[in-house]
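Here the complex is missing a single protein chain, while all its other protein chains stay put.
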Amino acid sequence: MNSLMSNHKNKPSPNGKRQHKSSTRTYSIPDYRLEVPDYIVRQVRSGDEFRYEVEGDLNTPVPPIRDSNYLSKQQCIEIYRYMLLNRRMETALENLYKQGKVVGGVYFGLGQEACSCASAYALDKDDWFAPMIRNQGSLLVRGFRASDTMMQYMAKAGSPTKGRDGTSHFGDIEKRNMVSPISMLGDLIPVLSGVALGARLQGRNIAVMTYIGDGGQSTGVTYEGINFAAVQNLGLVLFIESNLWAYSTPSEMQYRVKDLAERAIGYGIPGVIIDGTDACQVYDAAREAVERAHGGEGPTLIEAKMMRMKGHAIHDAADYVPKPLFDYWKKRDPITRFENYLVREKKWLSAKENADLIAEVERVIEEEREIAVNSPMPTPESAEGGVYCEDGCHVIKPKYGLPKVRTTKSSAGPKQTEAAVHLK
Amino acid sequence: MNSLMSNHKNKPSPNGKRQHKSSTRTYSIPDYRLEVPDYIVRQVRSGDEFRYEVEGDLNTPVPPIRDSNYLSKQQCIEIYRYMLLNRRMETALENLYKQGKVVGGVYFGLGQEACSCASAYALDKDDWFAPMIRNQGSLLVRGFRASDTMMQYMAKAGSPTKGRDGTSHFGDIEKRNMVSPISMLGDLIPVLSGVALGARLQGRNIAVMTYIGDGGQSTGVTYEGINFAAVQNLGLVLFIESNLWAYSTPSEMQYRVKDLAERAIGYGIPGVIIDGTDACQVYDAAREAVERAHGGEGPTLIEAKMMRMKGHAIHDAADYVPKPLFDYWKKRDPITRFENYLVREKKWLSAKENADLIAEVERVIEEEREIAVNSPMPTPESAEGGVYCEDGCHVIKPKYGLPKVRTTKSSAGPKQTEAAVHLK
Amino acid sequence: MPQLTYLEAIRQGIWEEMEKDPTVFCLGEDIGIYGGAFKVTDGFIDRFGPERVVDTPIAESAIVGAAFGASLTGMRPVAEFQFMDFIACAMNQISNMVAKTHYLWGAPAPLVLRGPSGGYVHGGPFHSQNPEMWFVHNPGLKVICPATPYDAKGLMKAAIRDNNPCIFLEHKYLYRRIKEEVPPDDYIVPLGKARIARAGRDLSIITYAALVHTALEAAGALSKEGIEIEILDLRTLAPLDQEAIVQTVRKTSKVIVLHEHSRTGGIAGEIAAIINERAFDDLDGPILRITGLDSAVPFSPPQEHHYLPQVADVIEQARKLKSY
Partner (left out) sequence: MPQLTYLEAIRQGIWEEMEKDPTVFCLGEDIGIYGGAFKVTDGFIDRFGPERVVDTPIAESAIVGAAFGASLTGMRPVAEFQFMDFIACAMNQISNMVAKTHYLWGAPAPLVLRGPSGGYVHGGPFHSQNPEMWFVHNPGLKVICPATPYDAKGLMKAAIRDNNPCIFLEHKYLYRRIKEEVPPDDYIVPLGKARIARAGRDLSIITYAALVHTALEAAGALSKEGIEIEILDLRTLAPLDQEAIVQTVRKTSKVIVLHEHSRTGGIAGEIAAIINERAFDDLDGPILRITGLDSAVPFSPPQEHHYLPQVADVIEQARKLKSY
């Protein structure tokens, strides 16, 4: 029950009992970034108005991609392709929105494609995950089609929820092991922990991956979930997507610690910091966490630092974001950087191959768009039914095999207790 | 927005980019204890049954009381007297229970009197607090009478809630600045933060003190509240009463970190560890936290280590607690130790004075008991009314004076926005 | 008199109270510089400063808790839920901490919990909810559901001045869709008093919020068929204006209750029980319910349309009841 990471140094104090013991404690929070940005955002008055201002050094050079300890050339290209798919799909969604075909708004993962795609890429088939709203790339990696997401946004009959919910709010417990998110932030974390608990009862240590924003993590349920996974030693792989903003609120107003990864300390679990715009760092951190999960070593908290490069959703122009922040992070675009890495630095893709890949991705997205657009709207009556799982609507059986049952010599029947109880 | 306590040491890594930066981070968690117990509790199978077992060194000598940096002789004696009152009141309650005069159960703070009494003793009159169920001593320090608590337990008409609630579930926003607790653990923490926010809007930095158990702190709302206070820099003084048990659950099954004080790290606030059976340590930590609050320096987390020396409530014989733990902590009884300190070590009280003091306390408790017992039961009809605060039932006015209003040149009327919004 | 939208009327109500009473302040997510997801508090931070327009972390139990705590010091906090759907995240704090306070230990808790509720905007299952019944069935709270700009302003001001915790549900469909003349003066609409939104003799429709407008539209159409509908706009669900309910029943003897939230356990049941108790002999036909379906609110427009009560449903049921 000791903290996994801590190293308590309680030296006796030099000058007698009025002093407390040396109180220095050291912890390991690996920080894989090749650059540690140094700025803060503040609420300031300017004239009659309040606005956000950024302060710090925003002229540092763009860091290189960190070579992965695990990824092959082919895998890097595959992740790159998913990132392209992710972005093009979102561009297509933006166009569909402009054409009036989307119901409600559109949420983007612009600038966060590396985080979505390279994380999900580290999961095994039997692992589970749940996306948050910006992880539309994760869905592609897990085998959902772009048309699935597009149909969700257009509220089509062919969408995974048959029109009942939108965005990435859908799930699949049969093949792709995905829990549908709900809008309320944080509730997925204990749920994913529960998935791992269920699997473990069936004899399997699986990894369960999900995401939470720098804003969403402020919900109490986030920490109930982390703690549950920590105490139960469940294979939760939790990405905190520190993208600087929560709707219009800068992370400085969300919490007071420098890095959310430090929260791991208090839960006795490993905390790691990575550059969320570097696919290799994302993958390596995810992979190591997934391996810990498979080995029954418990949860990992990974803080991915990056920036939300659009507004909260399509209606939001993000005027409140100081322009220099956009400029800074635009230079750190995960796709451009990865492209450079693959094409120029590693020369794993020729310019021609890269262009072909992009063209292929665009073709795929166009085909998916067609499928999605051509799906009909649901009938009004399809609003009915399905509130309950009626007899025979599903066969429920343990996913990984029947739990092994401990045999004890204990009594064959339950106790007949007459013990004192709380209230009588 | 930097962590107050952290000292980030990110040395460049020696062998190239495949290594992550040195990830050691050091934090200050002052530990004022003169003894750091070393044992753990585990769930083990023994024969056909599961039970809890303690493992570790339980034969260490009892540590001395740490001299206070602040308390005078007179103040020490006063705190000692409150601790005596606290304990005798609970003994009286136990007797009342045995006589069938108590409705429901009785909760005890046995072994925790130093924590309750010396903490509340550090508050100023204008500060606020809220007790948890075991902090019946805090109530005495804040000027409530023993008969108040006794009448609550007996559900008398004269009780602070006029019979509507029991135990220490009562409050006073007029004179003693106490928020009534509810049973649900953790919810008081944001509430107390809000009290500090309200006072600050009225121009006052007050301290707001409350308590949470090693079990209750697992609730998410606990951390919503701590974070709110941290971000808003409010004078929350939060005692985590680490008394090893939450009902029947040992703290090892509640969290995975060694010391809950380490949670402070992730919130960017000071975390402190003290021996909760040492009134001087409790007072000093509380006082320093209260001073920080008064100085507008924000919240403090104080983990007080001790042991719940009875069952969860009177019905619970605590058979699940390994006996050696009781023996270990019995030697660390806060009252016996403080008595020794005052009478033998410091000689601030003669044996006679001590005996007189104890006799006086017993007299007071006996008088209070009389008052409480003689209060009538409420009438049935007194169940009605008071659900709403009707017109004229209370005059509501700011407690510390009218908030100062910032004057701006900004428009005299609200904006007429046609901005894009979330859903239209 | 200026024409104000429902949203502008709410904004004006809060603004005026903040101008008048320095103990009033706002807190919530994104309410400061951004002015809130629906821009209700747009410009407030510039006028009143970040001390009185507090942008909070995403933590609904902390928001409610902090509002409550501040109210204990004599402040009058107005806390925003970005969407009322998220109020479930603060359920314990509201139900067990805030609502029970006055009854149990006598402390008044003058706070307002406000935010957008309701459907008809394709918000999907997590941005269309009408959670009012949880709070109607929770003694100690006042539950306010305005239908018009005039009422929205007057009820908001009444709620802020009220010494009890108020849940103020702003119907997001109405925010920018309805406009009317709203006096720029200081007036309140008292909590607990329903209003006749349209007088009629044949049949009463009891409803509130967005559906008042649905009922009005249906009544207009039915009037052409010679069916004269009386529409009772409840305005507040707690306290519920039993007198007004009884009166309209006495007058028309036939009642439809129209609500948007799902049927089972809805306010129509409570109203049916009240009518049974207090006007049983006046009733000339069964009380009909037109309500949301017993499911979550689906996202897709045809499904949402089917889920939610529509003008055509009202017309059909009214005809049926008229000829009972």
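Assorted remarks:
The chains carry the letters A, B and C, assigned in the order they are written, with residues numbered from 1 in each.
In the analysis below, a residue touches a chain if its C-beta (ideal position, glycine included) is under 8 Å from a C-beta of that chain, and two chains touch if they have at least 3 such contacts.
Because the structure is predicted, anything quoted here is derived from the model rather than measured.
Touch, as defined at the top, links the missing chain to these shown chains in the whole complex: A, B, C.
Annotation: of A:Gly158, A:Gly225, A:Pro322 or A:Pro378, A:Gly225 touches the absent chain (contact as defined above). When the missing chain is restored to the complex, the residue among A:Asp31, A:Asp165, A:Glu288 or A:Glu303 that touches it is A:Asp165.
Although one chain is not drawn, the whole complex shows that of A:Ile29, A:Leu71, A:Ala155 or A:Val191 it is A:Val191 that touches it. Not every partner is drawn; the one left out touches chain B at residues 43, 48-52, 103-104, 155-157, 161, 163-166, 169, 182-185, 215-216, 218-221, 246-249, 253-255, 320, 377-384, 386-387. In the full complex, chain C makes contact with the omitted chain through residues 85-86, 88-89, 91-92, 95-96, 99-100, 103-104, 125-126, 133-134, 136-137, 139-140, 238, 240, 261-262, 264-273, 276-277, 280, 285-289, 293-296. For chain A, the list of residues touching the undisplayed chain reads 160-161, 164-165, 169-171, 173, 179-180, 182-184, 187-199, 201-202, 208, 220-221, 224-225, 227-228, 231-232, 386-389, 393-394, 396-400, 402-406, 408, 410-411, 413-417, 419, 421-424.
Quick note on the criterion: only the chains that are shown with their structure count from here on.
In this assembly, the C-alpha centroid of chain B lies 39 Å from the C-alpha centroid of chain C. If you average the Cα atoms of chain A and of chain C, the two centres end up 36 Å apart. Residues of chain A in contact with two or more other chains: 48-49, 104, 218-221, 253-255. Residue numbers of chain C whose C-beta contacts span two or more other chains: 37, 46, 57, 59, 61-62, 122-123, 127.
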